[in-house]
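Removed: one protein chain of the complex. Kept in place: all other protein chains.
Up next is chain A:
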Amino acid sequence: MRRTRWNAPGLKIGIAALTLALTATACGGDDGDADADAGDSGSGSGDLTPVSLQLQWVAQAQFAGYYAAVEQGFYEDEGLDVTIAEGGPDIVPQDVLAAGDVDYAISWVPKVLGSIEQGAGITDVAQIFERSATTQISFKDKGITSPADLKGKNVGSWGFGNEWELFAGMQDAGVGLKDIELVQQAFDMNAFLAGDIDAAQAMTYNEYAQVLETVNPDTGELYQPDDLNVIDWNDVGTAMLQDAIWASSDRLSDEAYAEQTVAFIKASIKGWAFVRDDPQAGADAVTAAGSQLGTSHQLWMTNEINKLIWPSTDGVGMIDEAAWDQTVDIALNTENETGATIITEPPPESAYTNEYVEQALEELRDEGVDVDGADFSPIEVTLNEGGN
């Protein structure tokens, strides 16, 4: 050891560095707290029941009804203090619910069916989306207008349970997975725009709009719906049920939770009715909750989501047996690239019930809330470049 004495200037700088690190830490803490507070919804009044809802993705208009219900105080009216937990790529809402970390979760039916077969005790208590938003889009010049045309093409899919309607549609048309080149799709549509993917998976409310927000280099204008062919799985007949409210099966036998479930569904549907009647306010509620999506994109999404819900055949949230059976049938009989199906045997009785949504709808109808939206008509949304 030649010289182990601490030299003064070095020490000072070191201490400065340490202070800096600690300050950063402290700042981070403050920011985080502020963020957590923002996530809470008016927890002022003491007699509200705290309820948490797990979304399956980040805040966006896909969940506008719930955000609107928080903002408009619909949950509070029902005695609930609802906290919305956003999702992420690795968050599986049904697992979070099954683990007992939240009271309710939003997820797609086919994704949950697999979890139920693996032992998750959860129940679809309200089927909010009646229609599927998943499509397979392609540029007109590729000539892909039906699932049969996918043969020999580069077909994009996100995987992770988003692929089943596509696979079922192909299977019905006699196109095997060996007949196509399955391409893993990213969060953006660049692979599609660059031509790496001939037919890309696109939600009507998101990726489809992303393409329409992009300038077509040939015309110098935004891409138009006329430039695209859309395979809509609702039309093909392989649509599966998407966003539903899931509750814990075990806890439903507890009266307080059952009552709370009715109240939660009721206020949520009220939120969706609000979004139907004022899409702009619905979009603003989501943006206010911290969504980073552009303004026109957010409104587009709100409008497209409305189309998935309204008009409602039996009242929002009612689970149509035929649609449920179609979803289960596809889940049982469609094989993915490894030859696996979502489920190997039909789901248990407890997988869905209309008991709670019926009560909620009855109360809403008594209050004069339009839960059918029979005369619903979507608005016209003009997308701007980049969705801004």
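As a working rule, a residue touches a chain if its C-beta (ideal position, glycine included) is under 8 Å from a C-beta of that chain, and two chains touch if they have at least 3 such contacts; residues count from 1.
As a convention for this text, contacts and distances are computed from a predicted model.
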Per UniProt, the name of the complex member that is left out, chosen from "NADH-quinone oxidoreductase subunit I", "4Fe-4S dicluster domain-containing protein", "ABC transporter permease" or "ATP-binding cassette domain-containing protein": "ABC transporter permease"
Which residue of A:Gly169, A:Gly294, A:Gly317 or A:Pro347 touches the chain not shown here: A:Gly294
Which residue of A:Ser157, A:Gln210, A:Thr261 or A:Asn306 touches the chain not shown here: A:Gln210
Touch with the omitted chain, as defined above, among A:Val58, A:Ala148 or A:Met318: A:Val58
Contact footprint on chain A, counting only the chain that is left out: 1-7, 10-11, 13-18, 20-22, 24-29, 31-32, 35-36, 58-59, 85-92, 95-96, 99, 101, 181, 186-190, 193-194, 196, 206, 210-211, 213-215, 217, 222, 287, 290, 292-297, 384-388
